[in-house]
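Presenting subunit A:
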Amino acid sequence: MKVQRRTVLKGLLAASAAVAAPPFLRAQAAPFKIGLLTVKTGPLAQGGNQMEQGILTFLTEKNKTLAGRAIELIVADTGGNPAGAKTKASELIERDKVNVILGPLAAFELLAITDYVRDNATPLISIAAAEDVTQRKANPFVIRPSATSAQCCHAMGDFASKELKFKRAATISEDFAFGYEQMAGFQRVFEDNGGKVVKKLWPPFVTPDYTPYIAQISNVDCVFNGFAGSNPVKFMRAYADLGVKDKIPLLAGWTAMDDALLKSLGDEAVGVISAAWYSSEANTPSNKRFVEGMQKAYGVLPGGYSAGMYVAGQCVEAAIQILGGKADDRKALAEALHKVSLTDTPRGPVKFDQYGNVVGDVFIRKCEKKDGKLVNTVIKTYPNVSQFWSYDEKAFLGNPVYSRDYPPAKNLE
Partner candidate 1 sequence: MTALAINALCKSFGGLRVTSNVNLSVEAGERRLIIGPNGAGKTTLFNLITGELSPDSGSIELFGSDITKLASRKRAHLGVARTYQIITLFAGETILHNVSLALLGLSPLRWSFFGNLDRQHHIVESAREALAHVGLETIAARPLAQTSYGERRRVEIAMALAQKPKLLLLDEPFAGLSIDERRDVQQLLKRIPREVSIVMIEHNMDVALDFAEKVTLLHFGEVIVEGTRSDVVNDPRTREVYLGH
Partner candidate 2 sequence: MSLWLTLAVNSIALGGLLFLLSAGFSLIFGLMRIPNLMHGSFFMLGAYFGVSFLQQGVNFWLAALLSGVAMALIGGLIERFLLKRLSGQELPQVLLTLGLSFIIADLCLMIWTGDPWQPATPPQLRGAVQVAGLFFPIYRLAIVAVAVVVALALWLMIDWTRLGAKIRAGVDDAPIARMVGIHVSKLFTLIFALGAGLAAFGGVMGAPYLSVYPGLDAEMLPLALIVVILGGTGSLVGAFVGSFVIGFLYNFGQAMFPDLAYVILFLPMVLVLVLRPQGLFGKVMS
């Protein structure tokens, strides 16, 4: 804790030094360019818009000046596909010469550009969850202030087995890497605590009707779902409509019960327990500012996509502070970003492990209806959760990356 505070203090000193510097020095510095890789068209635009709102809220709050540097934000729309992400990353890096990139949204977009940002030595702060980007293929230019796919799911597995005392679980998630990794994390901790995952269902990303999958669920204590985008809305309605929700409690990953999604959900979401790395209920000063700013500017309750970008903005600010005046050296910036340690962010304290992934709190929330509105009430906080959970880092990295087949599901029925 002490070390953290000292870094922050040092950062603050640097900031005040920057402010105190003679005006002509500040005026000479070209604006610090932040490139935002987001999605503004197509099916993923929901999360993409929230990302943009998050960083805009942060920059507005800071009056577009971070640690004394004027900030220029350049927004690029990838269209939600890897090739688009690559082209837009090259637009930001080669044409606009940005100092740092925030984004992209989806794991498959991130994977398409990690080699590219390393080759072009541009720091990237992503909220995409692909595990290996901060594990076996850790990239010195990438940090992730949100969470790996499994980071919250480990906690969910723990909570489901230890606190809820569930013994048998089914999992359901989209048939893609984000889903595999989430379900794997849940399964690993749940089974290590004596539980059994007896059914794993993988509907395609595009599934008009989840009934064929839901109908297969029976004889379990709980169902863990990891849906993302607009899918959770569809899934949870079907889950409730088919009468399963009254019999089998539903657990969820962060994307499935994100606070920003609550306005799209109805009574079917009441009672769902979720694990998330951000809660709009969190009682930190910065979160209050953030939630207020989002309410004021957009009239919405923020969720993880916005919060992730707000935190990313804070990381950029802290890194500039660490570097004092030399924030234009991208390699140094990447190193500084790894060293960032923040005590007050909307998601709580944030620091990074040596692979660039966040170590931070994970909240277990229960969805309730208060004054006619849905809220995710925090019922337990797991502090300082690492991407490796309580496992030994070396052993963790010695295993294959989480996937559909790893860890193997030995208890399927």
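Inclusion criterion for the candidates: all candidates are chains of the complex that A comes from, given by their letters.
Heads up, the rule we're going with is that contacts are C-beta pairs under 8 Å (C-beta built on N, C-alpha and C of every residue); 3 or more make two chains touch, one makes a residue touch a chain; residues count from 1.
Model, not experiment: these values are computed from the prediction.
Between subunit A and the candidates 1 or 2, a touch occurs in this complex only for 2. By the touch criterion given at the top, residues 41-49, 175, 201-204, 206-209, 211-213, 215-216, 218, 229-230, 233-234, 237-238, 241-243, 260-261, 263-266 of subunit A touch candidate 2 in their complex.
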